[in-house]
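All protein chains of the complex are present and in place, except for one that has been dropped.
What follows is chain A.
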Amino acid sequence: MLMLNHISKSFHGQSVLSDITFQMSEGESILLLGTNGAGKSTLIKIILRMLQQDAGGIQWTTNNPRISYLPQSPSMIGNLTVRQFASYVLSLHGRRFQVDTVLKDAGLDDKRKMLAENLSAGQMKRLLFQLAVVTKPKLLFMDEPTAGMDLEAKRLFHKQLAAVRADGVSILITTHILSEAEEVADRLLYLEDGVLTVDRSIDEIRQLRQSVCFRTDEKHQELLLSMGYSLHEGLFRKLTDDADQELQLLIQKSIQLKQLEIKGDTLENYVEGLSRKGVGL
C-alpha cells in the first residue's frame, strides 16, 4: 500500500535520513526502531506529509488513504472541552454521532466537560486512539502509544489494537517496550544514523538465534560459565546461532541436562545486540 523510494533528508547540511527504501503491504504491522536521533520521527513526518523530503519519492497504491496518527507527546486544542474536541474531529469525518461512544470507550465519559488540554498524557492518548479507530484508517501511525497509560488502559489498548489489526489496518509503530511490540509487529525496521540497517520479519529474527536453557549439577558451573552461559536462580542460559551443535557439545562434556528448553530469540535480545554494535542488512 505504501512504497518509499530512496528517501533522503538533511537539516542545515546535516544528513538525517539517507536513501531509505522499503515498502509496506496492506494489513502489515511494522515496528520502527532506532537509536535516539536516528531519524524515526523525521521519517514518520515525511510519510505523513508534515515534512518534505529532499530526494526520493513516496508511492501509495490507494488514492488518498485515510491515515491516523497517535503522537508521542500529544497536546490538545486549547480552550475546548473534551467533548467539543472529540466532536470537532469526528465532524471532520462526518461521524459526529459517534462522540458519546468514543468518550465512553476512551473511559472519559465523566470528563466530557473538562478542558481537553488538562487531560493527562495517558488520557489524551486513549482519546486520540479511540478517535483514530472510529475514523476507520487504512494506515495507523503510533509513536510510543502506551507511554503514560496505566495497566488497565494498556490492556484495553492491546485488545482494541488486535481488533484493528484483524480489520486489515496497516500499522507503523515506534516503542521502547519491545515485549509489547513483539506481539503487534510482523516486521522490524531499524534506523541507525539515518540509514536503514535492518529490514527483517519478526519470525526471521526469532529463528536467527536460539536460547538454550537448562538446570544441572553445581559441579558443572565453572565449566558452563567458561562456555559463555549465564546463571540465574539455578538456570543456565546461552544464546546461540546453532542449538543442535551446542547440545552436542554439552553431551560430549557429559553434562546432565534437566528441564531443557530451547526457544527462539526474543526481539528484545536482538535489538539489544543491534544497539551494541553496527549491523548490516
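FYI, a contact is a pair of C-beta atoms (placed from the backbone, for glycine too) under 8 Å apart; a residue touches a chain by one contact, two chains touch by 3 or more; residues count from 1.
In this text, contacts and distances are computed from a predicted model.
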{"item": "The complex's invisible chain, by UniProt name, from \"Formate dehydrogenase subunit alpha\", \"ABC-2 type transport system permease protein\", \"Histidine kinase/HSP90-like ATPase domain-containing protein\" or \"Molybdopterin synthase subunit MoaD\"", "value": "\"ABC-2 type transport system permease protein\""}
{"item": "Contacting the left-out chain in the complete assembly, out of A:Thr35, A:Asn79, A:Asn118 or A:Ser201", "value": "A:Asn79"}
{"item": "Residues belonging to chain A that touch the chain removed from view", "value": "45, 48, 50, 67-69, 71, 73-80, 84, 88-89, 91-93, 128, 135"}
